[in-house]
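Each chain you see keeps its place in the complex, though not every chain is here.
Letters are used for the chains, namely A and B, taken in the order the chains are written, and counting of residues starts over at 1 for each.
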Amino acid sequence: MIIELNHSIQQAEAEQLAIDTKAFHIVYENAHYLITGSGVKELPENVKDKAVNHWVFANDLQLASSKFLPKKRTVQFGNVTIGGDTKNTIIIGGPCSVESEEQIRTSSTFISGLGLKVLRGGCYKPRTSPYSFQGLGLEGLKLLAKMRDEFGLTVITEVRDATHIQEIIEYSDVIQVGAKAMYDQGILRACAKTQKPVLIKRGFGTTLQEFVQAAEFVLAGGNPNVILCERGIRTFETGTRFTLDLCGVAWLKQHTNLPIILDPSHAMGYAYGVADLARACVAMGIDGLLIETHPDPSVAKSDASQQLNHAEFETLIQSLRPVASSVGYSIV
Amino acid sequence: MIIELNHSIQQAEAEQLAIDTKAFHIVYENAHYLITGSGVKELPENVKDKAVNHWVFANDLQLASSKFLPKKRTVQFGNVTIGGDTKNTIIIGGPCSVESEEQIRTSSTFISGLGLKVLRGGCYKPRTSPYSFQGLGLEGLKLLAKMRDEFGLTVITEVRDATHIQEIIEYSDVIQVGAKAMYDQGILRACAKTQKPVLIKRGFGTTLQEFVQAAEFVLAGGNPNVILCERGIRTFETGTRFTLDLCGVAWLKQHTNLPIILDPSHAMGYAYGVADLARACVAMGIDGLLIETHPDPSVAKSDASQQLNHAEFETLIQSLRPVASSVGYSIV
């Protein structure tokens, strides 16, 4: 249950009520809210005369639910707003991994040259093998920060595990929680304590319900700036790397209030299908797109097969504008 | 292996060579071809000096392969051509089931009033329960044929099992092989003996490779008019009925030469997501769309939750035209 407290109630009293009802306490648009588990169906006795509104839920999808906030939330990527009524589809481009200063500067020059605002690049790679390239770590984070300073780009990079979440929060403008880390409470609870935007990728074996509940950890902990990212689920089909779940995206648009960004590169796993899928994603009316592009995919240290080269990426972005326009959106 | 025989070779000799090499024999655009299993990697001795061309394959995706015919095949829906260079996206609309003459006439009036050309309606329903509505059978087929005569619509209906395939071939303009029947060789072999177009739906547990191999049964048996239809696969996600596999569609576009039609209604299972998904499908650059619409979905005898009402359907079709246009296609 979500309980909106009487607006005259102050911080200290709200905190005490949260303790008394074993609830989370958040402040959202200047009002105090308590959030209990969804098993609570009737207003607790001790808040009965202190609540101005309350919402009952069938399950623990609560703060993220469109039943609570029917209108989609907004989130800032630097100066750009997505979600709400903006009808912006933001493009997040860049290489799978930060590999060197030269490589990431080439990428930054390219991305900002196209008029795009957001640069991605992995520093802590969640590889499934200990024998693969694991990323540059802190050195990579510093390179990303340097690119932000030089090019004015908003940067986003992925946290692999809780041991370096504070570094990511410090260096990255947007925190990406990867598909393999999205159940990680060490990460989610840390993300709840910052106000930086958090992009949570759906695990490839994760139900929509569980996916949104990961967002609930961040929302209930006090950070309202959460974006959901569908990037393909694991199915019996192995002709492609994963299966992009656009039915799931339709479900998320209907049932949640969170902005949605899609990642067709990881879903497909092969460059040849990325452009068609990206256009399909944009035609869904979504808040952003995450596309991997590398100066020279053939020598990339990770995900070589699915990254677009710069010419392909540029052609793709040009082709997305009329598609976005046909559904009332703008590519930003 | 596909072997294109010397063009001077006549029907009788080609047939004898097929017997000698244990191969299928087809005539395609006035040339004779032999098709053996893909295990054959070198031209058989007895056709060595009778072949003008041959193609070797890694697996039994042969006649449907873009390695054999790099350009997409065309198929006729009445007067309308899809595939090839047409850039047509054909809309197939109508109710899940033919329920009565009044209902199907209302649907036909509506569909043809929108300027659309193709009417769908199930007569033999492949229900998983013996206690559900099973369709009107032959009576329904006759109603569809009546609508064709009255409205000039091309009609398409589904075969459930081999016991009534001859009826379907007789009454329907396009034969739909459903997701549960697509391994059925009794059906596929009968479809190979007609020249009517055959739309094969992917089974919800079927790999892309197996899906295209079902088409190979029809193609190798002598009917080149095959369309593939993706309609959602079964995954762990149950928030939606199935998972529409657009990564798979990208794979099919890359690896096969067959027109592709998508069915977002069955994939989603809920009316609320159908429009968004339909727009995504169209933005992929596809040859057609199959959408269920019913005069009054609330009283439909099957698939009540996923059928659009007529107002929703009309709004959807209007919204599809600019999306199709943005990728160079036309809605027909």
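Keep in mind that, in the parts below, contacts are C-beta pairs under 8 Å (C-beta built on N, C-alpha and C of every residue); 3 or more make two chains touch, one makes a residue touch a chain.
What you see is a predicted model; the values in this text were computed from it and never measured.
Student: Enter the number of copies in the whole complex; the displayed portion holds 2.
Tutor: The number of copies making up the whole complex is 4.
Throughout what follows, only the chains that are shown with their structure count from here on.
Student: Please compute the C-alpha centroid of chain A, do the same for chain B, then give the distance between them in whole Å.
Tutor: Averaging C-alpha atoms per chain gives centres 37 Å apart.
Student: How about chain A: which of its residues touch chain B in the complex?
Tutor: Residues in contact with chain B: 205, 207-209, 232-233, 235-251, 253-254, 267-268, 272-273, 276-277, 279-285, 319, 322-323, 325-327.
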